[in-house]
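Omission of a single protein chain aside, the complex is shown with its protein chains in their original locations.
First chain written, first letter: the chains are A, B and C, and each begins at residue 1.
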Amino acid sequence: MGELEELRVETRVFADARDWGRFHTPKNLAMAVAGEAGELVAEFRWLTPEESMADHLTPEHRQAIESEMADVLIFLVRLGDVLNVDLARAVRTKLAANELRFPPVR
Amino acid sequence: MGELEELRVETRVFADARDWGRFHTPKNLAMAVAGEAGELVAEFRWLTPEESMADHLTPEHRQAIESEMADVLIFLVRLGDVLNVDLARAVRTKLAANELRFPPVR
Amino acid sequence: MGELEELRVETRVFADARDWGRFHTPKNLAMAVAGEAGELVAEFRWLTPEESMADHLTPEHRQAIESEMADVLIFLVRLGDVLNVDLARAVRTKLAANELRFPPVR
Partner (left out) sequence: MGELEELRVETRVFADARDWGRFHTPKNLAMAVAGEAGELVAEFRWLTPEESMADHLTPEHRQAIESEMADVLIFLVRLGDVLNVDLARAVRTKLAANELRFPPVR
């Protein structure tokens, strides 16, 4: 089983154990992704681009950022589960389409 | 190599071939995640929860949603790459923490 | 009538003339605000802070940014209308609360 498939099963088991299925409509999960992405971008809003680099983040700030990244991925994986989307395949389809839109420069 | 690690390498190669490294600061990538999450949530805004279900989406709408989901994941994986975050591990750390915050009901 | 009240009436008339009332639930309008905010942040994602300054934007880019700002405000005002929120009062309440949280430095 692929890693994203594993995460899909783990997050589904987690949600089912809490009876969250009725909340996890595609509409609501898309809102959850957007909400967590908002928290992620908020972590970076007052930093200069340089301050946002891995070497300049405090351990606490890095921890907070990882936590928000995890939340975005959890809800994205849940959305992929309820819509039956193969996320890895979707990424590769998009990269292939972007190959044509943005020709490599080197 | 895990699936997320594969996507990490593929999206890095893609970005490097276009000299996008200088744009891909953590700050900018977090903005890209938020921007794509905004496009994702916009796909669902006028649907009822029922209309957002897999069975009720038109093939075209489903296609658009998959494409936005891919964009969110691409930039999240790129952010994980530049910050050296293990996304699968971050998700599992978060799920473990949430086990304590939200006890299972069954 | 205050300016925000005027915009509230104008956007309500606009929505009513298109029979959009049934789409404009608070939930959906909050999604619309988030979607447009995502488009707004996307306009800035690859710019350095300096390039984002008023003097450095091209007229076309500035135009696109103003258009996204308008979209955010339109849906925020619509949300305020359906929830009967006085936005100006809400801002002042928040500023007063923030006065205590963040003491002035000069």
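Everything below uses one rule, namely that a residue touches a chain if its C-beta (ideal position, glycine included) is under 8 Å from a C-beta of that chain, and two chains touch if they have at least 3 such contacts.
Since the structure is predicted, the reported quantities are computational estimates derived from the model, not experimental observations.
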Chains on display which the left-out chain touches in the complete complex: A, B, C
Contacts of chain C with the absent chain, listed as residue ranges: 2-7, 10-11, 14, 17-19, 25-28, 30-31, 33-34, 36-38, 40-41, 43-44, 47-50, 52-54, 57, 62, 65-67, 69-74, 76-77, 79-80, 82-85, 87-88, 90-95, 98-99, 102, 104-106
Absent-chain interface as seen on chain A, which is shown: 23, 28, 31-32, 34-39, 41-42, 44-46
Chain B residues that touch the omitted chain in the full complex: 30-31, 34-35, 37-38, 41, 48-49
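Simple rule for what comes next: only the chains that are shown with their structure count from here on.
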Gap in Å, rounded to a whole number, between the CA centres of chain C and chain B: 25
Chain centre separation (chain A, chain B; CA means) in Å: 3
For chain B, residues contacting two or more additional chains: 28, 31, 34, 36-38, 41, 44
